[in-house]
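One protein chain omitted, others in place.
Order of writing sets the chain letters: A, B and C. Residues in each chain are counted from 1.
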Amino acid sequence: MTVLYFAWVKEKVGLSQETVAPPPEVTTVSKLIDWLADRSAGHKAAFANRKLIKSAVDQVHVDHGGRVDSATEVAFFPPVTGG
Amino acid sequence: MTVLYFAWVKEKVGLSQETVAPPPEVTTVSKLIDWLADRSAGHKAAFANRKLIKSAVDQVHVDHGGRVDSATEVAFFPPVTGG
Amino acid sequence: MFTVRVQNEAFNIGEEIGAFCAANSSSGGIVTFVGQMRDFRGPDWDSGTAVVAMTLEHYPGMAERQLSDLTAEAQRRWPLDAVLVIHRFGKLTPGDPIVLVAVASAHRESAFDACRFLMDWLKTQAPFWKKENTPTGATWVQASASDHAKVSRWKP
Partner (left out) sequence: MFTVRVQNEAFNIGEEIGAFCAANSSSGGIVTFVGQMRDFRGPDWDSGTAVVAMTLEHYPGMAERQLSDLTAEAQRRWPLDAVLVIHRFGKLTPGDPIVLVAVASAHRESAFDACRFLMDWLKTQAPFWKKENTPTGATWVQASASDHAKVSRWKP
């Protein structure tokens, strides 16, 4: 699974993307956040207030209850500010 | 008083404008239409169905009850179709 | 800047909008409406009648005045940085732009609302009349009842 980070989430994590292999019990975005937050101090800081973080699974917006079991690409970012 | 005609009103009257001096009892647009309609067969044809005719007094839209006593310019035309 | 132009000469849409955006580069949002002369009359080209040319008659003086009054009313209703209204008169050929309304504002909502307000009112208030030349003759365009219905939403 590829995990992508954007904007200040990327800056806090210190990575724009990484390839991870979470265990099978990581079935939702929320559980993936729990699991990722333990990877480094940067990850922990980025996910400290998860209400600020939006997520997309395979390039489609999903909330934190969305499934990630069969995802190939999961992204985390702040609310969008384009336009 | 200058009277202006536009679009098919102009074509029916056969004039784009004329200078007229209606008597003092012609105080409203409606009375002016009555008075103008007698000037020629073209005028009569143009004003035959006055519900189709819009009017402006001194370049401001008014309905047929509008005053013309002190008007210097009165215009008659069909509903506008610009834009 | 608030500008109204009523003119016989054709105008270039890209140049006008490009210059308007450049002159208002500090405005957050710019909304424009362009009305172009269609080459048919009716619901669509296939079931419609070909229109080969159009003459736009106008009421000189009142046309400029009405458009300026509408622009001033839009300024009163919304916080606008600039408005440009250009309306053609005279002989037009298919594809010619007839009207351009451009509105610049810090707020995109205001720009959208004001541009739509100007078009709705222009359609029912500005003294212009279209005559279409079709292969079977020239006829005056009928006013649209729906245009009159649209304007009612802007009543104060």
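FYI, a residue touches a chain if its C-beta (ideal position, glycine included) is under 8 Å from a C-beta of that chain, and two chains touch if they have at least 3 such contacts.
Please read all numbers here as calculations on a predicted model, not as lab measurements.
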Which displayed chains the hidden chain touches across the whole complex: A, C
Among C:36, C:55, C:75 or C:133, the residue in touch with the chain that has been omitted: C:36
Contacts of chain C with the absent chain, listed as residue ranges: 12-19, 21-22, 25-36, 38-40, 44-45, 94-95, 97, 106, 108-109, 111-112, 115-116, 119, 150
Residues of chain A in contact with the chain not shown: 4, 6-8, 56, 59, 61, 75, 77-83
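Basically, only the chains that are shown with their structure count from here on.
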Interchain centroid distance [CA atoms averaged], chain A/chain B, Å: 72
Centre distance in Å when chain B and chain C are each reduced to the mean of their C-alpha atoms: 26
Junction residues of chain A - those touching two or more other chains: none
Numbers and ranges of chain C residues touching at least 2 other chains: none
